[in-house]
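The complex is shown incomplete by one protein chain, all other protein chains being positioned as in the whole.
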Amino acid sequence: MSSTTNAKGETLLAVDGVSLAFGGVKAITDVSFDIRKGEIRAIIGPNGAGKTSMLNVINGFYHPQQGRITYKGQTRSRMRPYQAASQGIARTFQNVALFRGMSTLDNIMVGRTLRMHRGLFWQMLRFGPAMREEIDHRRHVEDIIDFLQIEAIRKTPVGKLPYGLQKRVELGRALAMEPELLLLDEPMAGMNMEEKEDMCRYILDLNRHFGTTIALIEHDIGVVMDLSDRVVVLEYGHKIADGTPEEVKADPKVIDAYLGVGH
Amino acid sequence: MFYRETGQFKQSYAADSAVFPILQDRYGLAIIMAIAFVLIPMFGSEFLLASVMIPFLILSLGAIGLNILVGYTGLLSLGTAGFMGVGAYATYKLSTLFPQVNILVWILCSGFFSAGIGVLFGLPSLRIKGFYLAVATLAAQFFLQWCFVRVAWLYNYNPSGAIEVSGRTLFGIAITGPMATPVNRYYVVLGVVVVMTLIASNIVHGRIGRTWMAVRDMDIAAQLMGIRLLPAKLLAFAVSSFYCGVAGALMVFLWLSAAEPSAFDIKLSFLLLFMVIIGGLGSLIGSFMGAALIHILPIVIRALPESLGLPVAAATVEHLTYLIVGGLIIFFLIVEPHGLARLWQITKQKLRVWPFPY
Amino acid sequence: MLYNIFIDPFVQMVQMPDLLVQTLWEGLVSGVLYALIALGFVLIFKASGVFNFAQGIMVVFSALTLVGFYAKFSSWGFSGHAAAFLALLLAAGVMLVLAMLVERVVLRPLVNQPDIILFMATFGITYVLIGFGEIVFGGDPKQMIANELFLPSGSVDIEMLGGLVSLQKIDIAAAVIASLMIVGLALFFQKTRIGRALRAVADSHKAALSVGISLNQIWVIVWFAAGLVALVTGIMWGARSDVSFALEIVALKALPVLVLGGFTSVPGAIVGGLIIGIGEKLGEFYWGPLLGGGIESWLAYVIALVFLLYRPQGLFGDKIIERI
Amino acid sequence: MSEPATADTVSRQPDPAPPILSVNNIEVIYDHVILVLKGVSLTVPKGGIVAILGANGAGKTTTLKAISNLLHSERGEVTKGSIEFDGERIDKLSPNELVRRGCIQVMEGRHCFGHLSIEENLLTGAFTRRDGRAAVRDDLEMIYNYFPRLKQRRNSMAGYTSGGEQQMCAIGRAMMSRPKMILLDEPSMGLAPQVVDEIFEIVKDLNTKQGVSFLVAEQNTNMALKYATYGYILETGRIVMDGVADALRDNEDVKEFYLGIGGEGRKSFRDVKSYKRRKRWLS
Partner (left out) sequence: ANAEDSIYVPLFTYRTGAFAGSGAPIADGMHDYLTMLNERDGGIGGVKLVIEECETGYDTKKGLECYEAVKPKKPVMVNPWSTGITLPLIQKAGVDKIPVLSMAYGLSASAKGDVFPWIFNPPATYWDGFTQILNYIADQEGGGVDKLKGKKIGYIYLDASFGREPLPLIEQLSKELGFEAKLYPVAAADMQNQSSQWLSVRRDRPDYMILFGWGALNSTAVKEAVKTNFPMEKFISVWWPGEDDVRGAGDGAKGFKTLNWHAAGTDFALIQDIQKYVVDAGKSQVSDKAKVGQVLYNRGVYNSMLIAEAIRTAQEVTGNKVVTGEDVRRGLENLNIDEARLKEIGLEGFTQPLKLSCNDHNGHQSNFVQSWNGTAFEKVTDYIAPMSDKVIPLLDEDAKSYAEKNAPWPERTEACDAS
């Protein structure tokens, strides 16, 4: 399946006229766009444009004052983060938000929480059903660890890992949720070229092989242009452009507000 | 050199996720169990059993309970002694209302009462965090203690306002009351503590434990992983209070054998919290180590001058004990802020690479 | 029953207005005294994020030092006001030494550790101070040298509202001194460069270090300030009862005040103190008997809890930042 | 603060200039057991801009922290070697003394004071200064000139500002101490491309106009080598290559692994092959 056909998929998520303000600060003003099933959708814009806030709105951490969000055909203006998670929205964070006291393995296992069901009683015994469930999910997690090539740090507490690896573990944790929509907030910040390449590969593989829809915030324009099917550009909370990478790249407003002339 | 995991390969995920994956650790555990179950009761003096080991085990159990809340879920609580009191008074009421049922059953059941109360006082934890929550749980501490004083029904209208423990048996052997020998009481306490520690270990190493730790480390991210904070926190409160409740019941029934409300005062809450911190937040072994440091160490220091034949006045010994224990706490913190359990871990790690420094 | 809860207390208030005034006054005074203790906590919390468990024992320790010095002087035949103030000065000096020791021995090696670890360390300090204090001063209670320090005694009795309201002079003095201290400290920390640095340190040790704020200096300053506050608290509480190790427990009274006012706010300490002080006296006085009395012991916490549910960071506390 | 005029000429020829910073063969251990730096040496000439490059976890941050003495607070310590700044040993100094002497670090991951406003954050940077309020005010204005976005948000609590804004704030805060030397840890991380350009321009500006020396740890190799005069490449705790920036840029290995330019020019990220693994210089 090629990504161009993906882009023609049905709409998975639509953001409609969303506005969000914190006291006097308007983080997002009347922004609408959509994400289609199976595409890689980039969100770019200068610092403070409201990109992260947009993701926070999508997965229910912020509640917009205005506007609606339609996800998988359901329209809503308000939902709780765990609901978003249970409907298949996973994400990574701009400032790494791993569970610092836990090992890589445990972090990723947390991603399986929603899919594990054995209650307190079996957990207390551990042997029997709880153990079997644990091992099933462990297997799945090991696949992810394999995929991301982080076998060596399986048992290391994540707090001590270098930044780049932390980002990778975070991706792993999101993958463990087997999401339909994956929100990535600057997954490649602070990485060198090689690591970026690795990351790109993971993203593409995900998209291609598992059909995961991806919303991507990234400041590396090279990455954005190469990976994404469509790009939405925000500035000061407003949407200033939306289209294919080529269109956006040529848009003078975007050059002016974001890219600068050098790119 | 001797502490190496070399050559021990894990064939299955089950083996790999065992609590003690390294062989030497399992030997160590077996030795400790042997000492606890055989050596100490055989050769220990009554003092060792009644004043060192029983309190130590009970406090450890309380510390485990608190550790589940503070160490694993990151909810600071200063109401521990109150919850312990609930367990004790519940056991007292139940065992006087239904004397025919075995006391041990009631001791374990009492945990449910404190779990209930714990959940109730855990409700604010959704909004209140950190030290603020600690102080909010003080409301529980003081309110509960006040109830123990004021609600005469709780202590069967005894004029002294204290609860007294009568002699009860298990399989015909006295386990509470004046006839229960320290050895008997020790075995009961040890049994309860070992089983409950095992259960706690199972819980914290499984899904629920991970949920708690996720809430502790980054509650926002945990939410976005699909964890619902309130149920997770309340479950932690419930389990934690259950443990504390049982510890409280054990404390009155197998250690003190009569207790005034002041047995559950704020000092105990603080002490347990300190045991948890110095032992190691989020470590079950740490709970034992912390209890040892804070309960056993002073006893040892107090006993020192006498066993060395130094004529030091009792009060001076007490002063010095304070001084030394305080100093040692600071010392240990500086050596390893993350507690004795971590210190132990690092020592093991050094052992592993020994004789090379790193 | 309902009558007893909702009507009777108010009827009492109206019928005996003098008692109401007296109750309010007592509440005010305790509030001020609680605020004083809370202030000690706030100072240290603000500057290091440390919840200082040792504040209570510092109150006892400083007061004992003061009384101890004075006793030494008078055993040399040197007593009176001059001796008392010299003792005061020396006691302040001891608090400075204590601040420096704490910084050097405890805080410096523990820089950048989680709050709870530092909290634990202050517990160690508490034990050391208890042990040391009892060795040096012995456990028996001492009398506060209130007269020698020109603190007034006796009472001002005011006839009003058909009754007698009696205000203790020492309480008036306590209220005045406490207010002065609080205003002074608030200004000092708000208007000076140190104030900003202080808040920065509380926010993040690591970052503060990186911009060149001297943690050591800041810590000595705040611990010294907290020591002085402890000394004043010790004098005031000591004058009301005795100076003994029993005084340590009054520190617990500051906790609800802290929560209510916010751990980081100097004005919060005083407002919180007043709300708690007055609330708890009114509650105990008018509603306590319904429940068998002694509700004071938890009422303060419940009041604090109720406020917290509205504002999780206390009335004046810094907003808790939740972002990702 | 001194000799701003001559700096420009010096910075172009690093070798003969007297070093402002020299790190000699240091070893760093965390937690008494984890050896992270295994003998790292580097020098920064007065008025130079030097870059440290290297993969994740190579030890760049650790190196910078060793210099600024912030390691101590993370239970790390320098067990071997020495560090000199301005001709004096600094390994035993407190970070605050070091800032006073003119060496300040901008930490990776921003570390703004969340509860302080942007402006207060900037002012804390001036903590060690003794040259009066007016001078501080002037510098504040200068920083607002460099980062107009900060001026807009001057009264917001730093904790609520966006990642990029915080990064600017952290850099501005360091500049407020009027340092002779700034240790920059990943300044470009999370910044919009335009701002990255700006920041490096500012670096250059400070360097030429005020003679501030820089040691920059950076992942954005392209940028770093464009502005730096000299570079070191760090791999798992060792320096594996160093050289004048231009030379490094022409090195085939650097090109391939750090700049993403293979033999035949820039490739698309889409075409990256998964079997490609970096060769390691050493280890």
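As written, the chains take the letters A, B, C and D, and residue 1 is the first residue of each chain.
The rule is short, and it goes like this: contacts are C-beta pairs under 8 Å (C-beta built on N, C-alpha and C of every residue); 3 or more make two chains touch, one makes a residue touch a chain.
Note that the structure is a prediction, hence the values are computed from the model and not measured.
> Using the whole complex, pick out the displayed chains that touch the missing one.
B, C
> Where the complex has a chain not shown, which of B:A50, B:I68, B:L104 or B:A249 is the residue touching it?
B:A50
> For the chain that got dropped from the picture, name the residues of chain B it touches.
Given the touch definition above, chain B has residues 45-47, 50-51, 55, 96, 99, 146, 149, 156, 158-162, 164-167, 177-179, 255-263, 265-266, 299, 303, 313-315, 317-319, 322 touching the missing chain.
> I need the residue numbers on chain C that touch the omitted chain, in ascending order.
Against the left-out chain, chain C lists 12, 16, 19, 22-23, 26, 29-30, 130, 134, 138-141, 143, 153, 155, 166, 168, 237, 240-242, 244-250, 252-253, 280-281, 284-285, 288-289, 292-294, 296-297.
What we mean here is this: only the chains that are shown with their structure count from here on.
> If you take the chains that touch chain A and keep only those that also touch chain C, what is left?
Chains that touch both chain A and chain C, as defined above, are B, D.
> Would you say A-D or B-D is joined by more C-beta pairs in contact?
A-D
> Measuring centre to centre with C-alpha atoms, which chain is farthest from chain B?
Farthest by centroid: D.
> Find the geometric centre of each of chain A and chain B from their Cα atoms only, then give the gap between the two centres in Å, rounded to an integer.
Centre separation, chain A to chain B: 41 Å.
> Send over the residues of chain A in touch with two or more other chains.
As it turns out, chain A has residues touching two or more other chains at 52, 61, 93-95, 97.
> Give me the residue numbers in chain C that touch at least two other chains, ranges are fine.
Where chain C meets two or more other chains at a single residue, that happens at 324.
> So in the complex, which bits of chain A are touching chain B?
59, 61, 80-82, 84-86, 90-91, 93, 97-102, 106, 109-114, 116, 118, 120, 123-126, 130-131, 133-135, 138-139, 142, 173, 177
> Under the stated contact criterion, what part of chain B meets chain D in this complex?
For this pair, the touching residues of chain B are 346, 349-350, 353, 358.
> Note which residues of chain C are touching chain D in the complex, please.
My answer: residues 111-112, 193, 196-197, 199-200, 202-217, 318-319, 321, 323.
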